[in-house]
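Removed: one protein chain of the complex. Kept in place: all other protein chains.
Presenting chain A:
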Amino acid sequence: MADPDEPVAPDHTRSARNRAARAEVLARVRTALADRPLAPEIPRDYHRHRELPAGFATVLDLLDERVVDYRAVVHRVAEAELVDTIATVLAERGVRTMVGPADLPREWQVPGVTWRLDGASDQDGGGALSVSDLDGADGVLTGCALAIAETGTIVLDAGAAQGRRALTLVPDYHLCVVHANQVVGTVPEGVARLNPARPLTFISGPSATSDIELDRVEGVHGPRTLEVILVEPSA
């Protein structure tokens, strides 16, 4: 057991120990580099953009296939069908309580489901949802920051319609809306669009493990079901 009377340095980093350790590690680095190795030019001739693989007409087709490959579910819909699709999908799953970020679009909060929004002032009790609120919900609905087609990856950045990270982690089911203009082709295209100051979560399929005989099986601690609605502008 930790001894409550044990004195703990209030600011460890300003301690003499930390200053000495810092100085020594940096000095060791400089000594180790006494031969002055030259930093190489970094060759950046890898592909920032790639042609679509054979058999894919659009980047959305590619994203669709790659997300499905991780055993997630993908629905392709026109903008006008989005709300109906959310209602159908949730009804089919028999979902009763959904959580979402405070700025979840009103029309996405379809009837027939109890919606509990994080940090929304008009909620019972108001304020942030507790971990047990999240644990008790049947699922979470969010948008995303962008999606990377080639790797079937959805990226959340706590921006519009996403909320804080815990929302998409604790519930066992994540329904995620991706708009066509949020889809990029490659990892470099995705990384270039992201803001590193925001907390980022890259999601490629439902939670999985390769720890048993190096074979991927779905469903460990994160949401075991990932469902994606891929929205194209209505004609």
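Quick note on the criterion: contacts are C-beta pairs under 8 Å (C-beta built on N, C-alpha and C of every residue); 3 or more make two chains touch, one makes a residue touch a chain; residues count from 1.
Here, contacts and distances are computed from a predicted model.
Engineer: Given the options "Quinol oxidase subunit 4", "Protein-arginine kinase activator protein", "L-lactate dehydrogenase complex protein LldF" or "Branched-chain amino acid ABC transporter permease", say which is the protein name UniProt records for the missing chain.
Structural biologist: In UniProt, the chain excluded from the picture bears the name "L-lactate dehydrogenase complex protein LldF".
Engineer: From the list A:33, A:54 or A:235, which touches the chain that is not on show?
Structural biologist: A:33
Engineer: Among A:21, A:78 or A:91, which residue is in touch with the absent chain?
Structural biologist: Hidden-chain contact among the options goes to A:21.
Engineer: Can you list where chain A touches the absent chain?
Structural biologist: 1-4, 6, 8-9, 12-13, 17-18, 21-22, 24-26, 28-35, 37-47, 50, 66, 69-70, 119, 128, 131-132, 135, 148, 150-153, 158, 164-166, 169-170, 187-188, 190-192, 196-223
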